[in-house]
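Apart from one protein chain that is not included, each protein chain of the complex appears where it belongs.
A, B and C label the chains in the order they appear, each numbered from 1.
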Amino acid sequence: MPIAETAHEAQGQANEEFRPKILAFCCNWCTYAGADLAGLNRMNYPADVKVLRVPCSGRVNPQHVLRALQDGCDGVLVCGCHPGDCHYSTGNYYAKRRMMVFKRLLEFEGLPPERFQIRWISGSEAGKFRDTIVQVTDDIKKLGPMAADEPSQAVVAALRAKEGEL
Amino acid sequence: MIISKDNMGALADAIGATQTVYVPGTERAATRFVAHKKGEPVVLGGANVRMPPKDLLFPATEKMYRWKKHEGQLSLETEAAAHEPFTVLGVRPCDMASVAKLDLVFLTKGFVDEFYQARRDAATFVAVTCVDPDGDCFCEAMGVRLDAAPAADVLLVDRGGAYEAKPQTEKGEAAVAAWAEALGAGADAAAGDAVEAHCTLNPAAAKAEERLRAEDFDNVWHSVADYCLTCGTCTFECPTCYCFDISQDVRADEGARFRCWDSCMFTQYTLMAGNHNPRADRASRVRQRFMHKLRYFADRYGEGLCVGCGRCIRDCPAGVDIAAIIDAVATAPEHELTEAARTVQADEAKKEAAHV
Amino acid sequence: MSRIGVFVCRCGTNIAGTVDVDAVAQAASLMPNVVYVDTNKYTCSDPGQASIAEAINENNLDHVVIASCSPRMHEALFRKLLAEKTNVNPYQLEIANIREQCSWVHKDKAIGTPKAIELVAMAVAKVDSNVDLHTTQIPVTRRALVIGAGIAGIQAALDIADAGFPVTLVERETTIGGKMPMLDKTFPTMDCSACICTPKMSEAAAHPNITIKTLSEVEKVEGYVGNFDVTIREKAKYVDYDKCTGCGQCEEKCPQRKIPSEFNQGLSFRTAVYKPFPQAVPSKSTIDPAHCRMLTKGTCGVCSKVCQAGAINYDDVDRVTTERYGAIVVATGYELINWANIYPEYGGGRYPDVISGLQFERLVNASGPTEGHVLRPSDRKEPKTVVIIKCVGSRDPHKGVSYCSRACCMYAAKHAHQYLDKVPDGRCYVFYMDVRCAGKGYDEFYMRTLQDGAIYLHGRVSRIYERDGKLVCVGEDTLSDQVVSVNADMVVLETAMVPPEGAGTLATTVNIQRGPEGWFTEAHPKLRPVETNTAGVYLAGTAQGPKDIPDTVAQAGAAASKAIGLLCRGYIQSNPMITHIDTAKCSGCGACVDICPYGALSLVEMTARENSRKVTRVVAEVNAGLCQGCGACTVACRPGAADLLGFGDEGIMQEVETYAYR
Partner (left out) sequence: MNDATQIVRERATALLADGTVAAVVGWAAGRGDHDRHVFVARTPEEAALLVADQYCGALAAKRVLSLLDEGKIALVARGCESRAVNRFMADRQLKRDQVHVIGWPCPGMLDPATGDALKRCTECQRRNPVLSDEVVGDPVPEPELDRFAELERFEQKTPEERRAFFQDMYESCIRCYACRNACPCCTCRVCFVDQERVGWMGEEFTADQARYYGTVRAFHTGDRCIECGECQRVCPQHLPLMLLMHKQVRDIDGLFGPYPGGGMEPEGPDPLRTYHTDDLEEFM
């Protein structure tokens, strides 16, 4: 096992202060299969991401994503087949449009982009699945828990002072 | 005791030394009673606050109890407890009248709401006579005097440049005594006569109530329903609307049961299991709101539920106007009495005959 | 209150190695509504399964969570166990994947165990909101439709018909057979193409289970697997096939004699009333309305006069019929890329002696326009130097298509071989990019062509121009790194296969997908190569992508066997994990209808009593046979009236919250 892979767990154990909670919606046919393949290949990745199986990325309701972020998840990942490879032929195209608009909306409201990510990972891309989990976990660790996003008092005060002015 | 209007900030500071004092201010995009911050000026005149003081006694969301499961063991913890004392400074007669009505709801007829009572007992209400009724104010028509607030602990009577503080309860006596000590007795003496003011809007409420007992006004409800959005603005801004729903927040092995404001304008309000909804159409919800305000509450408590503060008129996005509706009912041409109304009239007649 | 049982698998040490299974079981026992927990060394083994069934029955469990390997592995197995050995509905089962996605990717129990507990908690939360689901059996109409009657369609039709099921074979041309009867010989065995193809055509025509509809196109397909209602338009033929004997008298006398023959690739002429070639099936004449004088100008009527059978009917009209089929095989084949439009450097069609491979087939064919003599079209002289250019359009994303057309390497070799055989003193140059001869006897054939004297040059021809009656082909031989120019008498372009015109329309009609190049897409490139994403629709031959005859026939057989399997079973088991519409919430906005890739949703009128009133309104309805359970509609549906059974909003929410709150 390459050192770089085990390093993540070692680091995770050492760094006890913040274990992010990340939810990954994965489509059954591509990404979930890719995750299984990562297991078959005994790839090692951080345990901070839990996979929630859905039939298709088109099934992922942005409402579930927002609920997850509000209820205690520090990040959400939505994964599906590459466009064109959807088991249901079109689901991920719809998912893509929805997620593009919804992600922008959440970022507009101030959500750091790293907290809500979308990736296409096929059933054969076990390595990409592992790399994505590693990267997303790192991203969220850098951001810290959701509470770290709370605006500072100074910003709030400045905003209140300028009330009415957009 | 006479206190200069300029000294209201000092008064709030003085009260604030020992307890939270709520004063008219702006917060969360609306004027409302906000916790006073030491040193900030306090002005009691002008337009009334947009949000009534209702939420100080009956918060929009109030936890009732929590439960927790640990290692298979369930534990419960109630949220009702004695509340820290607080003062509300500058309540108008209309809003003070609304507190009296909330008291009827939550503290009489054989049931005492412990959550409400805890806050009510902790509260000292300092009312102020109203000298600025605007074109949508009609409290006088609803039996409220602009220069009196019987439910208040202290009444501040506007005397031009100063207020005369009149204690009305024991709590009020103690409060005024404490103020005098803090501010120096009779420090502000320059006071004129009590300012007198009256509402320009005077819908015929008594007549409306009487006719609502006897007649159906479906045409009125339907014509209002033609433009009412049935949003909850009026009910949430109303100082006397007291409906709530009980719900819970479950999080893994713990949870809390809470109550939160509900609105009879919402379809969910009367939705039953199995999806039947006796008030599915807008007109029936509009009817319910006005019947409750103008008649049902009076049937139960002997007085109407509207205090004429005018908030629902001012902020209704659709232009629904309770004063106009009262007048529409009062002045509608006489029409055929309903079956129910005939029964009621017959009963009344019998009673009267027996009495004679 | 539900009674949930949790069964945690050790999988030998596969799971137990990095997950403390007993700790997971202990934690599970404290989860809401969990009343029974057990662990097992190998849950999927017979004793493991038996112990689960026993525990379920003894403890009256009504929901089951199995924490084990991936649900993709054994979910079906455990569902079957519940269905057969317990009273628990097989869909009251959730699998927590604590092997592939937990124990195998972590090295340390301190990490694997808490993660496994969270995965189990999510599964417990979800299973608690599951509802009983039931499969139903939908009867299958035991008839098949084959669209396209080339060799793929014929083979599929014959196979299905031989299995005893009626087949309708629809062909849009006037004869079945497709491209294969046009070919001269087939590589590598050099069988006479017509000799092996036309008997198949006759067999199909004579088969009691096969109905052939030529000049016909599929207009509309409704319904779903097992029950497709297909509308077919059979165009007017102006000849009563019941009366026509195929004698050919009409053709002899038809005054319109200068119509380029499609069958001979424009190298000869045909008449307006015609049979494309003598062995055409059905062996009947047809009037081409675009060229018939009677039909275009209203004056002629010669054929009608000479027809002794009285078969000519100038007033013939299209016939539209709708019939129900259980399975559909799409075998619509290919066409050759229109090279003239995209290769101006090859003359763009200006030089009559620059011909396509299919034209060459007709030139060397004994029944072709030159009776098998290699004579170039311009002056009917025997070309002494022939250049063959491969990959014209293929593997050329800028001008043509990016893919390899697969059959050209072999038929280029065949053409070289045939030319050198017929013109022993000729010279043949083949410009190639690669020589791909994977196949039984294929490379040997190529070697033989080289021995025959064909000169293979590695490179593309960049330009062809005419000089002194010669076609000068300028190209590069990249092996010798020299510019080569060959003065040819004739040039044969081995052009790319592309999807035929109308493939897009057909894809929409039948509701199957097309890849970026326009070929119909199979359900899975490896494991479901002849199925499509629309259940009950199968692909055969080049409709799915370029291939040669043996592969086409093999795939046709495969498609037929899939169709036969469906027809034999006689019913389909419905997938219960499909969309369900809560009509109380549905406002009939049709967002789901717009978005459904399967056409499974439609708007219907519904009458119901609501709040003491009788109400008629429009709501969405799911066709259980068409819905595949992707769930895209559930998100498009704003109020959540459309919900996916098995992956419902509530179940997913339970999982989300359970994880988020823990």
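FYI, contacts are C-beta pairs under 8 Å (C-beta built on N, C-alpha and C of every residue); 3 or more make two chains touch, one makes a residue touch a chain.
As the structure is a computational prediction, the values presented were derived from the model and not from experiment.
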Omitted chain - touching chains that are shown: A, B, C
Residue of B:39, B:161 or B:317 in touch with the missing chain, whole complex considered: B:317
Candidate in contact with the missing chain, chosen from C:392, C:586, C:627 or C:660: C:586
Option from A:30, A:49, A:76 or A:99 whose C-beta touches the chain left out: A:99
Contact partner of the left-out chain, one of B:78, B:108 or B:267: B:267
Missing-partner contacts on chain B, residue numbers: 28-30, 60-61, 135, 223, 226-227, 229-233, 236-237, 245, 247, 249, 258, 260-261, 263, 266-268, 271, 282, 315, 317-321, 323-324
Residues from chain C at the interface with the omitted partner, ascending: 516, 584-591, 594-595, 603, 618, 636, 638-641, 649-650, 653, 657
Footprint left on chain A by the chain that the document does not show: 62-63, 66-67, 70, 83-84, 90, 93-94, 96-102, 104-112, 117-120, 149-152, 155-156, 158-160, 166
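Assume only the chains that are shown with their structure count from here on.
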Longest centre-to-centre distance from chain A, chain (CA-based): B
Between chain B and chain C, centroid-to-centroid distance (C-alpha), Å: 71
Between chain B and chain A, distance of the C-alpha-averaged centres to the nearest whole Å: 47
Inter-centroid spacing, chain C versus chain A (mean Cα positions, whole Å): 36
Chain A, residues touching no fewer than two other chains: 71
Numbers and ranges of chain C residues touching at least 2 other chains: 657, 661-662
Residue numbers on chain B that touch chain C, as the complex places them: 69, 71-72, 251-253, 275-278, 280-281
Interfacial residue positions of chain C with respect to chain B in the complex: 30, 32, 121, 584, 610-612, 657-658, 661-662
In the complex with chain C, residue positions of chain A that touch it: 6, 9, 12-13, 21, 23, 28, 32-33, 35-40, 42-45, 47, 50-56, 58-62, 64, 67-68, 71-73, 84, 87-91, 94-95, 98, 130
